[in-house]
Structures are given as structure tokens and as C-alpha cells.
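One chain of protein is taken out of this complex; the other chains stay put.
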């Protein structure tokens, strides 16, 4: 790992909480590194979008969500899904297209989801999750429930119509939803700033009367704290809120993108802000032994290797599942439900 | 006509310009009142959306457009089209679905257009014109032309995705386009304020880094002056601009909507701000004889009655036009172009 | 049985389902004032504005939030106003609603109804007159319903609201005022069960929505020519009742499909193809389609008339069919 730049150690670091985040982030990183290895070995048939360098968002956001809170994610959603409580084995099986995958092998990485833990799906269409999350919040409000919905989307999504329509909707109905823009600076191979007019996502949110705050998305404690505060307001029925988190996509857009459109120095500099290394340094500062942290990281890696081994040994879905979960009424012949 | 409240007479009213606007607005009003009569007589087969009370926008905007400047309008576009230079006879024939209509009778009121004067169409889909105007501006820039595109849309359109996508696009490519929000307070039977979050259209425009100004859309000289200034900047290559004009839809949403969802007092109050009466009062203040203005108004009415008489005497389009203007290659049989 | 209009029957269906099930709600533009055709008149008073929701002009959001709300324990009834405007919400319907259950391996359901009024009505021109039902039949996951009578508009809408699958529910604008008997209370019409409007032995005329009435008119006229037409109202295009159509074609040996939509790649093509594949031996003459030509719909009434499916056109096609072989 590249040596991190000296982090700002806050006086009252909640060491236990930070340590939990550190472990979480190691798990997310390990899951994705293992998935990448699996891809390189030819085990992952579809595309992988890795969130390496963005783990603080996944851990910081989900630390504040209860199981029945709802989360919507993007094509880059492994971290969010894992942190929301999905089983890494079910996820890995999904990436490999196997039976026992969280979507039965039918969705793959871009549609990873675990509804049992309130994770209502990654999405293959940029920005589509914004409306779905808003609608989930609408249902929550209609039913008088106290949970909230959170929608994580990228900096690229702010240029799609559903961003406007969803934010406007959430505000006029005062819905319990947190919009979280995970700004990793890139939309595929394009620098978002080159195609996004105006002062940024927060200004857009405010133009709908939605309060917004910008956070350092590589500082897991900051993300955690701001999300906690913000969700308190959302849970209190004060309507939608917006958070803009600045981070950086350390890997390519997909696992096979070498990202030759940006230079190595830029990436190296960004590696110095790696949220995991940053958290580790803070923990060392706070008295933890570096070796203990290393061990924890290794443990996460080993666990994910075991997950992969189990996943690769899993059978393929049965052919009949091509025809299940389509719809209850199948038309001619009216073959029944599934 | 209801007596207008005393208008603010500015010291340096350009009387000639105001008089021209007055005549313009009378023509627009007369065109629509005549069209309404035609509808009531059963001569207009499709829906009519009248802009009664909003004529200052049509006249104020178009006074600043050259023939080759481009204008995109909405379903409520009679005034814009007439002021851009379309022939009232061709327009009336179009409303009646007759041969010689500006769209050959194929479009009707919702698709009124006269490309020969740069009026690239009303649109049946709210907000769709925003992208078309932006694209026209893109073409203008690509070809290095000096003309501009103007898009007039309603307060309802700001809640559709294309509003975001078009404004963002126009700004990042620094296109010569003026976005003009003709805010008549209503989207069909709904008060726009009830379904539009945030401080308003201008705030949304500014969130894309686009300068915006709010004007009194019932004050034709104010609209005229602000549009003139704003277009100077757009013509100078300084990128898109936005104007938010406050006005009021005095009639129903369509000609058959009695607008029972708002009370009579409100409407009566708004009639007192009728832009035509307002202009007339200013002109009288500036020394014009009221009778001269009445005559001018009557003349507009008579002219439009003559237009209607000619239109109603026009033949229906020939049946073969059902099949013209579809596409060059017609598929099986490959019947040629048309 | 009480008489009611097609419009009122739809309203009754919605009201009954909203009374029965507190998770049913409706969202769309202007609903608080009854909706653009009055299909929701009075419902906001009955159920409150939390369940009869006034939406901004945001078709993508109307459909897209309904997807999320349907996944989260409610049954939204989406009002698209004109089916043409649903083209602003296609990703939400086709990429999201239709596929969610499958993509997520059965973890979720999207029980929404998208009401999309179709068809030519009062010279509304190219962007307010389309009938794109065949598109939706092509999309796995979607149910497609096209009621032709007041009774069906009640029975099918109730079934649609209870469906756990997303339903594209297409009412015909020109039928709003149509009167007919409508059963009170629990009247449910099953998906995939066609209605034989008129039994006949010579030619099977398959249709749906408004064109069913045109076909019935044609049948009366055909009777005068000594041709005994069987008229079948499909009611739902997906699932479609292939059994009833097949039985009819096996009996008559002649198939004619009539629909208002453009013929090319319209649902008539699917019916003709399916029947030809499966009952080729039973067919005594080439099947026929009576549909709109592949042109946009013009504003001017005489041009509109040129693309209209009329009883005369159906009669002509049926007579041609009878004269073959």
C-alpha cells in the first residue's frame, strides 16, 4: 500500500467506531479485490465496477442505517450492498452467476441486491435509482412508517433528468429520503466537471429547497458523522436532505478499463488519500498497533478468498430459472405463477 | 374590458415602440378570440390552448428576434408564432385543419410552426422544446452562425427532466440560447407552486451557472427591454441565459376548461393587470387618444375575422396527404419520396 | 344491472379497490381536479390527497416513484394522461418495473398499474393519438390490458390493481362516454380470457379496445351479405387467450385481425403469425389484418379518417377473405 499522507487526527476520535469502519472497509476492499481476481481468472462473466478508494462512503453511510431502512445503489454497488448487510457469499455467487447468488445468478454485479436487508438494488441505468428510492420513501410516508430511504448515486447521475424529477418530487411531498452523491470525479472515462454545469450537486439540490452539505468522502468518520446528523433530520420528518461526498475512483471505470486517460501522478496522489490507509493511520495515532490492523486486513482477505472458493464450487442455476420470476400470467397457455 | 389598475408610467416611454407592441398584442388577442369563436362554432376539431393575458410575452420576446433567429414554443403558442412572423391565415387554416394551413393541416394548434420565419414549432409534449432549442443552438454554434435560439416554455415544464438536461447542455457548450419561462402560474388545472419545489425557475437556472432575471411578464416594455439586453449577451457568445416572466393565464387551460378550480375574484384581480389594457393606459397617459387605440383594436379584430372567413372557405387537405411527409423510403414496395 | 359509462366503471373499480386495500393509491397530473378526462373526479374528496396524489409534470418520476413505492408495500395506480406521454417514462416502465422481479431473482414484485389512455380522439394529432400496445406485449414482465366495455373496464381494472405484476392498462379515450351494464361490487375479469362477442361460423374477427365495436358493426353488415362472423374481444393482449382464438379459427378456417394501431409490427402481426404457425392446416384462406397504415396521425379530420379502421374496411376484408379459394 502507498504510504498515506498524515491524516488529521481529531481529538475525540471514537476509536471503537473507527476500528469498526476500518474492518468494514477492509472487507469491502477485500471483497472487490477477490472479485477482480475471480474476473481475471475468468470466473466472472459480466462487467465489474469496483469502488476501490470509495469504501468510506459505503461504511460511513451504512453504519447509520437499520436493517429495515432502504438503500438504493448504483452499478458500483458492492460496497454499499455488503455494508447494508448482504452476505458476501451470496454476493460472490451472484458475481459468478451461480445458484445461491443473491439474485439467483440472474442479476450479476450491476443488479446486486438483497431485499431482506433493505438493499433494493444496484441499477444498470444511471440515475434510475433516484426515482425508485424516492418512491420507496413515498411508500414509507404513506404507510406512516418511521424508516428512511437512502439513495447513493454518482456524480454522473446529476446530469440525468430523473435527478431533477426525483429531487423535486421528494421535496414537494417532504419524503424521508437522503440523496447521497458519491462523487468520484469520473463518469466512465469522462471527468464529470467537464460535462456538469454550475457550482455542483449541492447547488442543484438547494435549487429545490433541499439542504445539502459537502463532505470529504475519504474520511469515514466525517461521512459517518454527517450522515448520522442528516438522517436524524430526515427521520424526524423534516423532508429530504442531500449530501455531496468528494472521493476518487482509484481503479478504472470497469475492471478492464486501464484508465489511460488520466495520468499516473494524479492517481498516485489520490492513493495517498486512500480512506483505508487514512483510517489505519488515525488508529495507529490513537494507539493501535499497526500489526493488529494488518492482521485484520489479512483476515478480511482470507475470509473473502474462502467466500470465493465456496462460490466457485457452487452449481450453476438450473435452466428452468430462465423462465421463473417473469410474471404470474404467461400468456398463451397461461402457464401459472412461479 | 375590465378597467385596468393605474399603470406605472415610466418617464421615457418609447411611445412608438409601445404602440407597436399594443397593436401586436391586439392582434394576438384578436387571433385567439377569433379562434375561440371558431371553436365554439365547431370549426376547430382539436384542442385550443389560449394565451389570453400573456400577450406581452409574445410581443416582447419576438420584437427582439430577427427572422432567422430560431424560436421554439409550446402547446400555447399562437401568440409566439404570430409574433415571430407567421401568417395569421396560414395559422387559422391550420387550426381548422385546412389546406394551406402552415403545417398543411397535419399539425393543428399544438404543432403550429412556420419554419420559414424561424418558428420551429409548438410541441405537444411539455418540455420537449427545451432540448430541440438547445440542439438548434448547438447547430448554430457548430456552423459559426450569429443567430440565436429562444425557447419559451411554461412553469410546468421546469419539473420535467429535459429542463435539467437542456440547461446543463446549453451551459457546458456555451450555446447561444435564451431560455424563457413564461410563468402563468398554472400547469393545466394545477397551481405550479404546489408541485414545484424550491425558490423557483431562476434558482434552478443559476444552479447550472446560468444567469437569470425575473420580469413582469405583463409589462411588455419590461419584457422587451430585458429580452433585448439579455439577447445582446447571448449574441455576443456569452452562452445561455434565462428569463423568468411572471404572468397569468386568464382563460382556462384549454378553451373548454372553465377553470372552476380558482375563484372569480382572483381572476378579476388578474384581469386588472391585463397587459393590453395596461399598455393602452400607458399610451393614453403619454397622450394618445383612447379612441385611436380602440380603433386599432377593432381593426385587429376585423382583420382576424376576415382571416377566419377565408380560412373556413378553404378546402380540406387532399386524402393523399395522409401518406406524404412520412419518410423517403416507405418499406415494402419502396414507394419513393414525397 | 346498473348502467354506467366506461369512465365511471373505471372510477368505481379504483374506488372499490382503494376502499378494500389501504395500500392502493393513485398518482398523476391534475388528479385532485378529477384528472384530464374526469376519471378521478371526486376521489380526492373520498380518499384524501395523500392517496389521490397531484403530481408535477414529471412522467418519469410518476412512473419511477411508483416502481419504488410498489417494491415497498403499496399498489400505485399511475396515471399517464395520454399514452403518448408514457414515452417520457419508458426506462422506468421497461427497464425497471418490467425487469425488477426477474433481475433480482424473485426478491421483489412491482404491483403497479400504468393507466395509459390510447387512441384517436377529437383530432389530437400525432403526439396525442397513438396506440402502442404492441410495444408492451414485446416486453417480458408486463401485462397488457385493453378493455372495450364499461363492464370490462371495471372488472379488468380491479384485476389489474390486484395483480402482483406491472400492468399497462390502456383505456380508449373515445370510449369514456360509452354506456353499458356494469355488475356491482366484486366483479373481476381474469387476464387472458377473451370474450366471444358474437358467435359465428365463417370468419374469426379478433380485436380489442374500441375496434371491437367497429368489428361488431361490421359483423352486422356481414350478416346481410350472408357471412356469419365470430367476433372475439381479446381484452388482454398479454396474456392473450390463444385457446379461444385457436378454437374459433379451427372452426371458421378464416382469421381477420382488426386494430387501430399501425399494422406494421402491431399486435395483429403476432396473432396472425402465431395462428399461422399453429393452425396452418386449419386455415382456408390467407389471414388478413385491418389496421392503420404506417403514418403518423394527422390533425385534419379527413386525414385522420384515412387511417381509421372502419366497419366498411373490415367488411371489405372479410368478404375478400370469404372469396378466396
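Which chain is which? They are A, B and C, in the order written, and residues in each are numbered from 1.
Assume a contact is a pair of C-beta atoms (placed from the backbone, for glycine too) under 8 Å apart; a residue touches a chain by one contact, two chains touch by 3 or more.
Nothing here was measured: the structure is a model prediction, and the numbers come from that model.
Participant: Need the list of shown chains touched by the one chain that isn't shown.
Facilitator: A, B, C
Participant: Pick from B:113, B:197, B:215 or B:259: which residue touches the chain that isn't shown?
Facilitator: Residue touching the chain left out of view: B:113.
Participant: Check each of B:79, B:105, B:217 or B:275 against the chain that is not shown and name the one that touches it.
Facilitator: Looking across B:79, B:105, B:217 or B:275, the contact with the absent chain belongs to B:105.
Participant: Of C:34, C:119, C:200 or C:266, which sits in contact with the chain we cannot see?
Facilitator: Among C:34, C:119, C:200 or C:266, only C:266 touches the chain that is not shown.
Participant: Which of A:29, A:98 or A:147 touches the chain that is not shown?
Facilitator: A:98
Participant: Could you please point out the chain C residues that touch the chain left off the display?
Facilitator: 84-85, 87-88, 90-91, 94-95, 98-99, 102-103, 125-127, 132, 134-135, 137-141, 238, 261-262, 264-270, 272-274, 276-278, 280-281, 283, 285-289, 294-296, 298, 324
Participant: List the chain B residues touching the unshown chain?
Facilitator: On the side of chain B, residues 70, 72, 101-107, 111, 113-116, 120-121, 123-125, 128, 130-140, 142-143, 149, 161-162, 165-166, 168-169, 172-173, 324-334, 338 touch the unshown chain.
Participant: So which bits of chain A touch the chain we can't see?
Facilitator: 45-47, 94, 97-98, 101, 103, 105-108, 110-111, 123-127, 156-157, 159-161, 187-190, 194-196, 261, 316-317, 319, 321-323, 326, 330-331
Just so it is clear, only the chains that are shown with their structure count from here on.
Participant: Of all the chains shown, whose C-alpha centre falls nearest the centre of every protein C-alpha atom combined?
Facilitator: C
Participant: Which integer distance in Å separates the CA centroid of chain B from that of chain C?
Facilitator: Those two chain centres are 36 Å apart.
Participant: Rounded to a whole Å, what is the gap between the Cα centroids of chain A and chain C?
Facilitator: So the centroids are 40 Å from each other.
Participant: Distance from the CA centroid of chain A to that of chain B, rounded to the nearest Å?
Facilitator: Spacing between the chain centres: roughly 46 Å.
Participant: Would you mind listing the residues of chain A that make contact with two or more other chains?
Facilitator: Residues 161-162, 165, 168, 172.
Participant: What residues in chain C touch two or more of the other chains?
Facilitator: Counting only residues that touch two or more other chains, chain C contributes 55-56, 58, 60.
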